[in-house]
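Up next, subunit A:
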Amino acid sequence: MILSDLLDTPVTDADGTRVGYVIDVRFVLDGPPDGLLAAPRLHGLLVSPRTGTSFLGYERSGVRSPAFLARWFAWRHRGTFLVHWTDVASVADGRVDLAADHRRWSPTLTGSTTER
Partner candidate 1 sequence: MTLVRRVAGPAAAAVAVASLASCSLGGATGTEATQPLGDAVDAASSAVATSQLATDLLVRHRATATVVDTALLDQIHVLDSSTFALMTALPGDPAAIDLRGDAIQAVADAAAAVADARAWTNSARTSPARTAGVVGSLDDSADALDEVSAAIEGS
Partner candidate 2 sequence: MTYAQDPPQAGRVLDARLHLLDRQLLDVDDVPITTIDDLEVLGTDGDPDPSGGHAVLTSLLTGPVLGTRLFGGRPPSSRLERIRWSHVADVGTAVRLGIHGEELDATWVERWVRDHIIGRIPGGRHDPE
């Protein structure tokens, strides 16, 4: 699987209702050691009810200025949520199906991303 197979694909829940599009894919560096770093484990999908347009990185990274742009992008992507990869039932035919009991999480990135 390459990432293009996931990005911008429509997401449906167990009833077949479309709930949005994959706008990003979240990894966590806690997989088995692979060379110099831990392997990035596929943690979940970020699903936006609206389009697959780029965030320009706004909503999740906590950047709040220029205020007008930050608000506009936040508004464009209101209702975005994170689903864990374990809650994904299947990926096929350009479609992502979620499990019936999937849980939605806040998409906000937490602390550890800015370490350099």
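Points to keep in mind about this one:
Note that a residue touches a chain if its C-beta (ideal position, glycine included) is under 8 Å from a C-beta of that chain, and two chains touch if they have at least 3 such contacts; residues count from 1.
Here is how the candidates were picked: all candidates are chains of the complex that A comes from, given by their letters.
Quick caveat, the model's predicted, so the values are computed rather than measured.
Chain contacts in this complex place subunit A in touch with candidate 2, from the set 1 or 2. Partner candidate 2 is touched in their complex by these residues of subunit A: 1-5, 7, 23-32, 34-44, 46, 54-55, 57, 60-61, 79, 81-82, 85-86, 88-92, 99, 104-113, 115-116.
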